[in-house]
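Note sheet for the following structure.
All protein chains but one are shown at their positions in the complex.
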Amino acid sequence: MSPQTLLELVVGGISLGGIYALMSLALSLALATTNILNVAHGTFLVMGAALSTFLLKDTGLPWAAGLAALIALCALVGWLFERVCVRPLLGRAPDRALVGSILITFGFALAFEAALGFYWAKFVDPQPTFSLPVTMPPFALFGVSLSGTRLAILAFVGVAVLLFHLFLTRTPMGKMAWAIAQDYDGALVLGINPQAVSVAIFTLGILATALSGLFFILASPLGPHDGLRLTLIAMTVIVIGGVGSLPGVLVGGVLLGLGDVFTAFLVGAVWSPVTYVLVFFVVLLLRPEGLAGIRHG
Amino acid sequence: MLEVNQLSVTYGDLRAVWDVTFRVDAGELVAIVGSNGAGKTTTLRAIHGLIPTAGGEIVFDGRRLTGEPSHRRVREGLALVPEGRRVFPHMSVLENLEIAAFASGARGALRARLDEVFDLFPVLGERHAQLGGTLSGGEQQMLAIARALMARPRLLMLDEPSLGLAPIVVDRLYETIRRLREQGLTMLLVEQYVYGALDLADRAYVLETGRITRGGSGGELLRDDYIRKTYLVV
Partner (left out) sequence: MTPAARGLGRWRGLIIGTIAAGVLLALPGVLTRDLVTALFFAFTFATLALNYDLLGGFLGYLNLGQGTFFGLGAYAAFILAKELPGIVVRFGLPALAVFAVLAGAITALVAGMVSYPLFRLRGAYFAMATFGLFLLVRQLTLNLDTLTEGSFGIYLPSGDYVGQRLAYTLMLGLAAASLAINSAISRTRLGMAFHAIRESERAASAIGIDPFRTKQVALVISAIPSALAGCLFGMHFGYVDLESVLGIDKTLFPVIMAMLGGTGLVWGPVVGVALLRFIDVGLKNYLTLPVPALLIYGLILMVIGLFKPEGILAGLGKGR
């Protein structure tokens, strides 16, 4: 393997991993603040990918307008999702909330993916694929050439993670969310409104995830049924890194991304989807304390 | 100030609290004592709105609290120091206090409240930059009480503050609670440490397997034979 290839793989792995980490961060926060696992989380990344493809490529809108529309729509969807699917679950007793949350979010994921695949095939393209082949000039660093696309992805991830961090530590709403994530009851007795936090976290989280979808497809395409698989990836990252741990999620994401890329290179792309599930189960077996830091539903 | 009438709480099919009735008047320190599992924590959590009630009513300052979410009760002046402290482990003492002030709807006067709280608990002032998770049990308890006080509550409820603390620490804690009482703060204290609670309280009730079995002034109950035999280990 030449140094160039190795570097490409590493950069590819880190940028993919960065997206995984960002997506997992949003899920982790949602989980920590509401105790609800959103099975449809990955579906929102696919939604972002689909909307991006549609608004930025297929409609011929100027990209600034398309981007604005994308952000507005995704935030709206996030808000609606919280309102319709999450809010009713917040007040319930734990076991009813659990069953309900799985049914609702899993049902949503299925329905959304089915609708997306069906109607995209019908109205846009019989072979639904979401991709934004934007060519960016390669970047020369220390005499080695790096893909501009990958660097753009890395830049996005870097900025997004930074914004998340600032949100949690500097803004009032973010601080309340961080508080609830650390101790639900402790936060409640202080007067923190869990519903207000839930709205903020889901709206922002889904928006961030959807935008990750946009950057994901700069590098590789996605199909309408990749959502549940992506949720599984996010869960694996959380299992590796721990809930609510920002550095943990980053590390986990990057590890998975690298694993994904190297597996595809070494044994073939068909084996990539297998890696993370295997990693998931292996990590589960190796963590004797179970999942310390994850609160159970 | 607080009236609890025929309060019942169930966990599924299990009735944890049965027709509990008591009251707390302004300026009083009322204690509810009982052994483990008697339903004390359940009662407090129900009053604060953290768990739903299966019957009865809770009246605070003439207002019925039924159905009101927990965070709104805090704004009305009802504060709870929960069992197990529940401080935020990854936030500093100062951040814990700040978010408490913010969450309760306090605008401005943050500095003043911080000063009051550091005056009551000097050790918190010393350790204001330390993370909540690294404090000792006693310090965490102080932080928990301080947090609740940031809301300038009209009624402060304390859930087993002495739990898991060494006797010396408990004594110091109770000193502070005494000080708060002298300052006129109305309090509802729930404890397994029966002697300390009865000694401190103006009035008290005894809770056994979800029912109130006795009530009276702190002194009366301290002299009561049954209580001495059951709860005051001689």
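Each chain gets a letter, A and B, in the order it is written, and its residues are counted from 1.
Here is the rule we go by: a contact is a pair of C-beta atoms (placed from the backbone, for glycine too) under 8 Å apart; a residue touches a chain by one contact, two chains touch by 3 or more.
Given the structure is predicted, the values throughout are model-derived calculations rather than measurements.
**Student:** Need the list of shown chains touched by the one chain that isn't shown.
**Tutor:** A
**Student:** Check the options A:A111, A:A196 or A:L266 and report the residue that touches the missing chain.
**Tutor:** A:A111
**Student:** Among A:A65, A:L103 or A:L163, exactly one should touch the missing chain; which is it?
**Tutor:** The missing chain is touched by A:L103.
**Student:** Return the single residue from A:A152, A:L232 or A:V251 that touches the missing chain.
**Tutor:** A:L232
**Student:** List the subunit A residues touching the unshown chain?
**Tutor:** Within subunit A, the residues that touch the unshown chain are 36-37, 39, 85, 88, 95-96, 98-104, 106-115, 117-118, 228-229, 231-232, 235, 270-271, 273-274, 277-278, 280-282, 284-285, 287, 290-291, 294, 296-297.
Following the convention adopted for this analysis, only the chains that are shown with their structure count from here on.
**Student:** Taking each chain's centre as the mean position of its Cα atoms, how many Å separate subunit A from subunit B?
**Tutor:** Each chain's C-alpha centroid was found; their separation is 41 Å.
**Student:** Of all residues in subunit A, which touch subunit B in the complex?
**Tutor:** 172, 175-176, 178-179, 182-183, 185-195
**Student:** Give the list of subunit B residues in touch with subunit A in this complex.
**Tutor:** Result: residues 48, 50, 69-71, 74-75, 79-82, 85-91, 95, 99-100, 102-105, 147-148, 151 of subunit B touch subunit A.
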